[in-house]
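Just one protein chain is left out here, and the rest sit where they should.
Presenting subunit A:
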Amino acid sequence: MSKRAAAALVAGAMVTVLTACGSGGGGGSADKGAGHKLVVGFSQVGAESGWRTANTKSIQESAKKAGIELKFSDAQQKQENQIKAIRSFIQQKVDVIAFSPVVESGWDTVLKEAKDAKIPVILTDRAVDSKDDSLYVSFLGSDFVEEGKKAGDWLVKEYQGKSDEVNIVELQGTTGSAPANDRKAGFGDVIKADAKFKVVASQTGDFTRAKGKEVMQAFLKAQPKIDVLYAHNDDMALGAIQAIEEAGKKPGTDIRIISVDGVKDAFTAMSQGKINVDVECNPLLGDQLMDLAKKVKAGEQVPKRIKTQEGVFTQDQAAAELPTRQY
């Protein structure tokens, strides 16, 4: 340890160069206190939503806090940009590469290059579709199916012991996206066990407020009886709340609302009793990612799949939680 520390001191100004050399050995230069920093290259999907922005901020802040040098690159929703960014990280010989893949497939070549350069790769938030799972060390992110299941679990518990039919309308996310598919599937799995739960209408609201409101208005007119709304994200739920109010009904009471994400606006609505339950989908995975990067660099064994810490929030918790919501 002291030998390495001495080496670090000698290196002085040439911090990056040194870390680059160190990374070739694959050993541990994780002791950040010694003067040279751990370097993490991170390639983000883009800045398409508030969730994503919170995700970016969290990663940048956690890196600063942990004393890790972060090389950040925004792919602007394009795989080619992301591949370029990863290649440049390899050339710069960073210690760890982390990225949120824009799409699921087509990563084998570039990940193989990273592997050959002995740079460990961590996936965040989204998975890749590859037969060779040795190409990355770990996948840190939310489990969307699990989120759907949590939403379903709450519903089952809420209507326990009642035998009346429960009419559910569903606002799906963007058609074909992983969160929309998985949240629908997880929810469906849980509620299909009981025949009283009926999804009477299910349409896409494109994860946006405006569409959520528009679709909900149509639902309210086309469906004679709606008991529960399940929205795949908060924005759609917030839009739908306005539609429900305009129809002269009370959101949260006349129509129970289950939502996913846990953004600040939704917590505000929840504290006003307009959303019944919110399944968290946590973008603040910066700290977990930095811990993971340190562990990986130190050569520790890490699990292949790490789920982000996520909770389920109900109305009574909302008011207490609201001030600490960062996004």
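Throughout what follows, a residue touches a chain if its C-beta (ideal position, glycine included) is under 8 Å from a C-beta of that chain, and two chains touch if they have at least 3 such contacts; residues count from 1.
What we mean here is this: contacts and distances are computed from a predicted model.
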item	value
Which of "Multisubunit potassium/proton antiporter, PhaD subunit", "Oligopeptide transport system ATP-binding protein", "Sugar ABC transporter permease" or "Cytochrome c oxidase subunit 1" matches, in UniProt, the chain that is not displayed	"Sugar ABC transporter permease"
Residue, one of A:Gln91, A:Ser105 or A:Thr175, that touches the chain absent here	A:Thr175
Absent-chain contact - pick from A:Val103, A:Ala127, A:Val156 or A:Ala247	A:Ala247
Full-complex contact with the absent chain, from A:Glu146, A:Asp194 or A:Asp265	A:Asp265
Touch with the omitted chain, as defined above, among A:Lys93, A:Lys213 or A:Arg256	A:Lys213
Contact residue for the chain not shown (choose from A:Asp95, A:Asp125, A:Asp182 or A:Asp235)	A:Asp235
Touch with the omitted chain, as defined above, among A:Ala201, A:Val302 or A:Leu322	A:Ala201
Subunit A residues touching the omitted chain (full complex)	47-50, 52-53, 172, 175-176, 201-204, 206-210, 213-215, 217-219, 221-222, 235, 238-239, 242, 246-248, 265
